[in-house]
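With one protein chain removed, the remaining protein chains of the complex are shown where they sit.
As written, the chains take the letters A, B and C, and residue 1 is the first residue of each chain.
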Amino acid sequence: MLFGMYSLVSASFFVVVDAADVAMTEAAVGAGVSTILMLSTLAATGYTVRKRPPRRELLAIVVAIAVGGALLYGTLDMPRFGAPNAPLHQHPVAHHYIQVSPKETGIPNMVTPLLASYRGYDTFGEVLVVFTAGIGVLALIGRRPRENGELAPEDGFVDHTATRHRVLRVVAKTLIPPILLYAWYIQAHGDYGPGGGFQAGVVLAAGMMLYLLIFGVDRTEKLVRPRTLECLIALGVLVYGGVGLVNMAQGGNFLDYRTLVHDEKHAIHYGILAVELGVGITVAAVMTTILFTFAGHLRNLLGTAYMANLSRRSNQGAQSA
Amino acid sequence: MFAVTALLLLVSMALTLVRALRGPTMFDRILAMNMFGTATVLLISVVGFLNTARDLVDIAMIYALISFATTIAVLRFVEMDQARRSTEAES
Amino acid sequence: MSQAIDVLSWILLVTGGVASVVAGIGALRMPDLFSRMHAASILDTFAAAAVLSGLLLQAGLSIVAFKLFLVFVFLAFTTSTAAHALAKSALTYGQVPEGVDPKSIGATEEREYVEPASELADPREGPAAKV
Partner (left out) sequence: MDLIGLFNYWVFIVLMMSGFYLLLSARNLVKKIIGVNLFQTSVFVFYISTANVTGGAVPIHDEGIEVYSNPLPHVLILTAIVVGVASTALGLSLILRIKAEYGTIEEDEVDAQDVLS
């Protein structure tokens, strides 16, 4: 939980240093998705740590301080914070991205064309990494391991959060549509303001997460079937790669959008939009799948006795409140 | 003026952080985290105006929505944890 | 006219900032959870309203003003709901407001809150049971 606060702080730092897109991603990822993942892992593994005599602590402290000291010595020659004459800002590439790219692509947000066009190969690789991580999580803890006679939803298992917290349910139902709509706004508005595929995907996943938290895994999986999500994960990567292949079929290089339509400026714009859409689909689907998988694992792990206890307590709470 | 407000908000965030570190029960920590989130939303919008980058309001909006989801998640986690503890105590 | 708006928005902004500090002090000094929640609600309602309306006056009639209004609406929804859920959970798991008879709110011994032995706890307490 302090971890979540920590990411709030770091996101506000990003705001202060003018990195709007990064702050938006960090807001959704750090405060939302990754905190939830940490919490569900802790819930599954237990979070009290046995006190034991420190063995490697001294060595670790010495190593950390030594490396830190070496790094500190290294910083003495670094350019000062915010200095405009730092090599990074003097490099001709930086000049090109800042001065030429808005004219060349007609997109005011410099981060978006840089992400999807100038560094398109790189981003394709990143999307593939996200894709692989999603597949990996599915392979490791899978959907619904039922081998030990685990609890099936038909056994009368009801997630009590929805019935117990009536206020929560109503408010969540009001809030989730704006969140999902807002995710689409971020996706579509990425050329003009902070936003784009990565941010939209994560915010969409955060909206699904809220639904998951309040209504439980089973109802959420009726809403969005895991099978559909698996198809979407692949679809996003296919859209991204497909744009590149279309470029090649039209005689250009892979991900060289200028061949798409006649007017170069429009072609680049369309290409970027299509690629961002692919990124958004994959990221949203992977994040939602990961959340579903963790939630399903947790539910299967915690067993019948625990659920019975939870519901008994919930009923008491409902009566007294 | 924006800077003054931002500073005051930072002071408030620091106080909240102390409560989160001290807070005797889990619920105190959750409360502190919630306050911290609200203060961050305000801080981001103020800093957006300070830097004349008014698009930053978008980020404040996302924060307002997502810190809520996180609070709910932590509450659920506490409830699950309590229930599991008493389950283990009974068995 | 624009000067008057500026002055008004500055007053609102500083009031909001001071209110947030007051809320922070309250959260630190109040005796128990429920009175701390009262302090938190000052930040959630008064400080938020003051700061956001101060910014609203600065923004004028634009898309930014609309977004600020949306931020305020979302904050109003989420913080109050979160406070409700928090208070309900706290009541269910054994937190009792000061000066209230535990039996009158249906608190039983069974619903006592078990503070988990976390790492922040005193290490001299001996080995904590691992779950």
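Please note the rule applied: a residue touches a chain if its C-beta (ideal position, glycine included) is under 8 Å from a C-beta of that chain, and two chains touch if they have at least 3 such contacts.
Not measured: the values here are computed from a predicted model.
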Displayed chains contacted by the hidden chain, counting the whole assembly: A, B
Contacting the left-out chain in the complete assembly, out of A:G134, A:G216 or A:G236: A:G134
Residue ranges of subunit A at the interface with the undisplayed chain: 3, 6-7, 10, 13-14, 17-22, 25-26, 29-30, 33-34, 37-38, 41-42, 44-45, 47, 49-50, 52, 54, 56-57, 59-61, 63-65, 67-68, 71-72, 75-76, 78-84, 86, 88-89, 93-94, 97-98, 102, 108-111, 114-115, 119, 122-123, 126, 129-130, 133-134, 136-137, 140-141, 192-194, 196, 198-199, 201-202, 283, 286-287, 290, 293-294, 297, 301
Residues from subunit B at the interface with the omitted partner, ascending: 51-53, 55-56
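By definition in this document, only the chains that are shown with their structure count from here on.
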Graph class of chain-chain contacts, one of line, ring, star, complete, other: complete
Taking each chain's C-alpha mean as its centre, the one farthest from subunit A: C
Inter-chain centre distance, subunit B versus subunit C - centres from mean C-alpha coordinates, in Å: 9
Subunit A and subunit B, separation of their C-alpha mean positions in angstrom: 20
Centre-to-centre distance between subunit C and subunit A (centres being mean Cα positions), rounded to whole Å: 27
Set of subunit A residues in contact with two or more other chains: 47, 168, 175, 178, 313
Multi-partner residues of subunit C (each touching 2 or more other chains): 74, 77-78, 81, 85, 92, 116, 131
Parts of subunit C lying in touch with subunit A, wherever the complex brings them together: 74, 77-78, 81, 84-85, 88, 91-92, 105-108, 111, 116-119, 123, 126-131
Residue ranges of subunit B in contact with subunit C within the complex: 1-2, 4-9, 11-16, 18-19, 21, 24-28, 30-32, 34-35, 38-39, 41-42, 45-46, 49, 54, 57-58, 60-61, 64-65, 67-68, 71-72, 75, 78-79, 81-82, 84-86, 88
Residue ranges of subunit B touching subunit A (in the complex, touch as defined): 17, 20-21, 29-30, 33, 36-37, 40, 43-44, 47-48, 51, 53, 55-56, 58-59, 61-63, 65-70, 72-74, 76-77, 79-84, 86-87, 90-91
